[in-house]
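Up next is subunit A:
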Amino acid sequence: MPLIEVQHLQKKFGAFQAVKDVSFHVNEGDVFGFLGPNGAGKSTTIRCLLSLIRPSGGTLNFFGKSLNENRSEVLSRVGCIIEKPDFYKYLSAQRNLEIFARISGKDIAPRQIQEMLDFVGLNGREKDKVSGFSHGMKQRLGIAQTLLHNPDIVILDEPTTGLDPQGIIEVRNLILRLRDEQKKTVLLSSHQLSEIEIIANRMVIINQGRTIVEGEVHELLEKQSLNLEVFVENPSKLEDMMQRLYPQLVTRLLYKSTYHIEMIEDVRLEMIQRMVESGCGLKSVIPKRSLEDFFIKMTEK
Partner candidate 1 sequence: MLLKNTYNELLKIATKIRSYIGIGALTLLIFIVLFAMKADGKSYVGFVTASFEQTLSFNGKILNGNLIAFIIMQMLIVHVPLLIALVTGDLLSGEEASGTVRMLATKPISRTGIVFSKWIAATVYTLIMTFWLGFLSLFVAKWMFGTGDLIVLNSNGLLILAEYDLGWRFVFSLIVAFLALWTVATLALAFSAFAKNSVGPIVSTMSVIILFTIIGTLDVSVFDTIKPFMFTTHMAAWRSIFEDPFPLREIIESVVILTVHIVALLTITIVRFNKKDITS
Partner candidate 2 sequence: MRKLSILVLVSLVGHTQAQTANALIESVLDKINLVNDYKAELQIKAVIPFIKVPIANATIYYKKTDKFKVESKGIAILPKQGLSDLTGFLTNTKSYSAVLGEEKTINEHKTKLVSVLPSAENSEIVLAKVYISPSDALIYRTVLTTKSSGTLSIDYEYNHNKQYALPSKLTFTVDIKKFKMPKSVASDIRNNDDKKKYKENEKGTILLVFTNYEVNKGLSDAIFKEDQ
């Protein structure tokens, strides 16, 4: 039985239909990627899942039960961060967690609050007012409040938005710890495929309010082209080689000595070998998988 089951979800805001037909399911133990470009309807769908927005149509089931009819029970088993965690800035981190703990539907001891603050690395800052917290610290506090009542499902909506690279890594590691140490089922929305690729095992992609594809991440991505961004010392030698050996591939000069190569099939290992042999002075190869490209490919199918 899937823990979350969304069927033909719809949401209209006046004349504008933000979600037209979204369906997917999340199984127990999944780190489920919820992927789509900006404006695809991700946030609206997630808000519907958390009863922040009333759907115009479709069904939402958690643990095999209708969300609409079992709202309190469902929400007591779900933890979430929507876009960014917002707290009562005039209160301390601990007071904020106490406030949310009181209405989490479970009895939470002060010790558990402290443990959670330790888990997210905010020990020593618990008495500080949230107004003095950085975005990254708020995000970690958000994760603490998400996990405080030991939920079965954790829903994170764009949890790395606005974070610096260090913050992104921290949050990413926290999610991996949720998966590995706490065995939580995580639904993670993002517009970055690379992020989903790293941590999710299953995913759904939506665009313009509709489900495009749903499945195992590695299976879906294996079928797709993988582009490369290469940086060389001798550009003319690289261009030569590409024309000679891979005339069917599009090679574009991005900026000085950096090229973008669009792949049709995964010939990465062989190509890199040839680049080295050509004497073009290969400095770096970065795999690039553009969500937009992926969408185009998916929709072309």
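To be clear about the criterion, a residue touches a chain if its C-beta (ideal position, glycine included) is under 8 Å from a C-beta of that chain, and two chains touch if they have at least 3 such contacts; residues count from 1.
Regarding selection, all candidates are chains of the complex that A comes from, given by their letters.
Small disclaimer: the values here were computed from a predicted structure and weren't measured.
Among the candidates 1 or 2, the one in contact with subunit A in this complex is 1.
The residues of subunit A lying in touch with candidate 1 in their complex are 13, 47, 50-54, 71-76, 78, 80, 82-91, 95, 99-100, 102-105, 145.
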